[in-house]
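Working notes, beginning with the structure itself.
With one protein chain removed, the remaining protein chains of the complex are shown where they sit.
Letters A, B and C name the chains as they come in the text, with residue numbers starting at 1 for each one.
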Amino acid sequence: MVIVMKKGAHREAVAKVIGVVEKAGLVPHVVIGEDKTIIGVIGDKTRLVDVPLVVFDGVEKVLQIAVGYKRVSREFTGGTHAVQVGGITIGDGSVVVMAGPCAVESMEQLMQSAWAVKKGGAQFLRGGAFKPRTSPYSFKGLEEAGLEMLSEARKETGLKVVTEVMDVENVDLVCKHSDMLQIGTRNMQNFHLLKAVGRTNKPVLLKRGLAATIDEWLNAAEYIAAEGNREIVLCERGIRTFETYTRNTLDLSAIVATKTLSNLPIIVDPSHGTGIRNMVKPMSLAAVAAGADGLMIEVHPNPENALSDGPQSLNPEEFDDLMRDVTKIAAFRRESLEERLQPCER
Amino acid sequence: MVIVMKKGAHREAVAKVIGVVEKAGLVPHVVIGEDKTIIGVIGDKTRLVDVPLVVFDGVEKVLQIAVGYKRVSREFTGGTHAVQVGGITIGDGSVVVMAGPCAVESMEQLMQSAWAVKKGGAQFLRGGAFKPRTSPYSFKGLEEAGLEMLSEARKETGLKVVTEVMDVENVDLVCKHSDMLQIGTRNMQNFHLLKAVGRTNKPVLLKRGLAATIDEWLNAAEYIAAEGNREIVLCERGIRTFETYTRNTLDLSAIVATKTLSNLPIIVDPSHGTGIRNMVKPMSLAAVAAGADGLMIEVHPNPENALSDGPQSLNPEEFDDLMRDVTKIAAFRRESLEERLQPCER
Amino acid sequence: MVIVMKKGAHREAVAKVIGVVEKAGLVPHVVIGEDKTIIGVIGDKTRLVDVPLVVFDGVEKVLQIAVGYKRVSREFTGGTHAVQVGGITIGDGSVVVMAGPCAVESMEQLMQSAWAVKKGGAQFLRGGAFKPRTSPYSFKGLEEAGLEMLSEARKETGLKVVTEVMDVENVDLVCKHSDMLQIGTRNMQNFHLLKAVGRTNKPVLLKRGLAATIDEWLNAAEYIAAEGNREIVLCERGIRTFETYTRNTLDLSAIVATKTLSNLPIIVDPSHGTGIRNMVKPMSLAAVAAGADGLMIEVHPNPENALSDGPQSLNPEEFDDLMRDVTKIAAFRRESLEERLQPCER
Partner (left out) sequence: MVIVMKKGAHREAVAKVIGVVEKAGLVPHVVIGEDKTIIGVIGDKTRLVDVPLVVFDGVEKVLQIAVGYKRVSREFTGGTHAVQVGGITIGDGSVVVMAGPCAVESMEQLMQSAWAVKKGGAQFLRGGAFKPRTSPYSFKGLEEAGLEMLSEARKETGLKVVTEVMDVENVDLVCKHSDMLQIGTRNMQNFHLLKAVGRTNKPVLLKRGLAATIDEWLNAAEYIAAEGNREIVLCERGIRTFETYTRNTLDLSAIVATKTLSNLPIIVDPSHGTGIRNMVKPMSLAAVAAGADGLMIEVHPNPENALSDGPQSLNPEEFDDLMRDVTKIAAFRRESLEERLQPCER
């Protein structure tokens, strides 16, 4: 932490800040310049986390130089922590694919989707039983009945199931019917929910909040890790910007950023990230080329009839086509780009 | 709703879309132009809400012309619905002030704050017992003990209490100790929580999500209203933009926008909206001049020792100074600007 | 400047950075912590402005603690520099109003506008002879003929004229026909143009770029000042955000921010800042309440026939109504809020 004093700050003001730093058990290093004085503080910054230094007389600003997360930090923990989900590994250099409908609508729709994505080569079935929707009048999912269908599809196809949990009270129920818990974009800072999934032993897929900085996202992961659950995979799904052509702006640089800053694997969801069906394949290939550990793709047996997010769903033929090229680019990456999978440094 | 067909869309494609519209019980109006065909659909658009028309062959795009919310819509319900909170009216043209510390830290700190804001002229005491914080290692509030202190402060001072509820399981508890439930910015689309407070009979203060559009915000209010609770007040608290000088960008045009589109009162929180102590007063005056129904201000007896958000808290003297001018500008507004308080139209 | 070394950076890497700093004639102050080393550099940072320290081995990041502008900085120059434009003072605590049509369309339209805004109480006539437009097929202004009409209107009404100059080659021509040169939002970083107006002795109205940070905006002003022209007034006109209801998001906190950081007066343009006619009055009042030194308002004798920006133009009656309340709130501010007009500190 670096505390910058205002030009002309009084000697007493500087002394007071030094006192606060020392009282917190940290060592201040004072640098007196021509115009300004700065005070460097190196050490466990959590001891000062709740002291509003910027309010003190004579303080101009406080610059943070350490990140707020430790358990998910690459600097503190070393390389990527690959996550195991029932025999599937995410984060070992391979490309894991999670696919299926936005929402579980019926047993028939789900089984058609499940067999289609399995045939295409996906390892996970995705599908929402609880659906967060902007309008209270939109379809909200089949809830427990949907979860039971997911369980059934898992049993029949052998696919792993990843599905969203939206509230604390349903965490146990969703755990029972799934292999991996998804935290949706709107809940990235639902801290009670993060802590609740952090107390389970299920792997967690943590989507980026729609206007979350990378720092906030990794702090959200830290909430889960701090409760003891270290099996966390990030999912970039587009951020909110001024551009309105796409539903969101898919930020593929987040792949490199999170691999530089954290030890967490990251997958990419180009379906929500763009909201446009014909962008799903090119952005999937781009994500794999940039180093993503996996993809999450919306596939619906009949997108015209989808009850949610039809505009961005692929049909099974489109998914097969996508997977053919994803497989090739993943092989290319494995063979040619091995060096790129090593820790990046800024 | 207007469905725009692609240039050169086939006759069959147009017919198929018409069929879907008619099947939903709506009447399509087809307009054939030189280049393109468009299909106007006027009626209850909720019947088509889950049909992904944009996926159909030949469809270029679908433009919405109606809003998704009804119960909170000005168009459908008429003028502002003033909200009563234990004898205080929000939305009748007066300026209601909610003030107090960001977080309840101790009985002493809370009582000092409470008497200070009462003396300054506030009607509500604000203060968080549950605090959402980016880092899992920051102070999270005193929880139930904090709520009990708020109850006690209410009893002693006669101030109304508004405080945040962060999760469904604590809704009853927070109801017991407060006069108004606050939904924080990170929970604006925590739909389970919205529905839970919608089933209480407590007035709700709904903060705008940090990257929420006005449309999403009003849909969030509609979630509460749809459960039966119509006592809703909006709170603008800054949105996330590219500018980093301020913590957020306070969007005062939201006052006029929400008054144009909805029947809800709106207050403004310049403390979180700017994150900078010396901006609180000028932005408070601006908010009142623009027509806000109230203000939410962070006041701490000793901002240097605040455990949360000290940088933006006023001390009691600063709050008194602010209130003197707020009172004058509110009087000026009442006398001179009566015409501006009538429903705005875009 | 603070240079943060990576955890575990080699001794040689630190030595190399120290060497570069010393070679630039600056004094490095090294602070060695448990995990990291930081190097504080206090002095004239322009000596290091073109050294990419972040590329050096072992450097994690470089934090700037000084701003890049000097001539327009409050810290370096003291209080607000009021700008004189032909007898009108901007920045002395009063509220100066610039009003008129978006574009000059005809002598008749201009004279009707001019007399209307003079009657309402404006001191300046605004009106574009050169109009930047997104589409090449939109009306671009009457160019030199428009400037001559502005000259004529100035002569007849006594109003000062402020009008946009879009390119270097027309600077002399626009100087001839106006009292103040406007730099439009799209040209805020047209550095050749900034330098060209910096070499004139006309006061300059510098609009904020549509996605410009306050730091970039003040650096743009510094370009003008560095050429010798210190008569600069800022104009906040809305920034680009994710919100689409308004054309832009008017950032009134920029009033306080620029007054804290710079010595420049600032006016507000709520017409472009919102793009919605019924928001112009409330946002004007808010701007004045927040401390703006003036307003720029679009007024058209017949908005339905305006060739540019009709949707946000007031008619003369609406302008009169706005001015009545602006006058009152300006008087209120002068009497009651004198303390707020003093330099703000963050």
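The rule we apply is simple: a residue touches a chain if its C-beta (ideal position, glycine included) is under 8 Å from a C-beta of that chain, and two chains touch if they have at least 3 such contacts.
In this text the structure is predicted, and so the values were computed from the model without any measurement.
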Inset, instruction - Determine which one of C:G40, C:P203 or C:P303 touches the chain that has been left out. - result: C:P303
Inset, instruction - Touching the absent chain in the whole complex: find that residue among A:V62, A:M279 or A:M323. - result: A:M279
Inset, instruction - By the contact definition given up top, give the residues of subunit B that touch the hidden chain. - result: 2, 4, 6-7, 27, 29, 31-36, 38, 40, 42-43, 60-61, 63, 65-66, 75, 211, 240-242, 244, 345-346
Inset, instruction - Pick out the residues on subunit C that sit against the missing chain. - result: 46, 49-52, 54-56, 68-69, 132-139, 166-169, 186-187, 189-193, 210-211, 215-216, 219, 222-223, 226, 240, 277, 303-304, 306-311, 313
Inset, instruction - Can you list, in ascending order, the subunit A residues touching the missing chain? - result: 211, 213-215, 239, 241-246, 249-253, 255-257, 260, 273-274, 276-279, 281-283, 285-291, 321, 324-325, 328-329, 332, 336-337, 339-340, 344-346
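In this text, only the chains that are shown with their structure count from here on.
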Legend entry - Chain at maximum distance from subunit B, centres defined as averaged CA atoms: C
Legend entry - Computed distance of Cα centres, subunit B from subunit A, in Å: 27
Legend entry - Centroid spacing, where centroids are CA-atom means, of subunit A and subunit C in whole angstrom: 38
Inset, instruction - At least two other chains touched by the same residue of subunit A: list those residues. - result: 211, 240
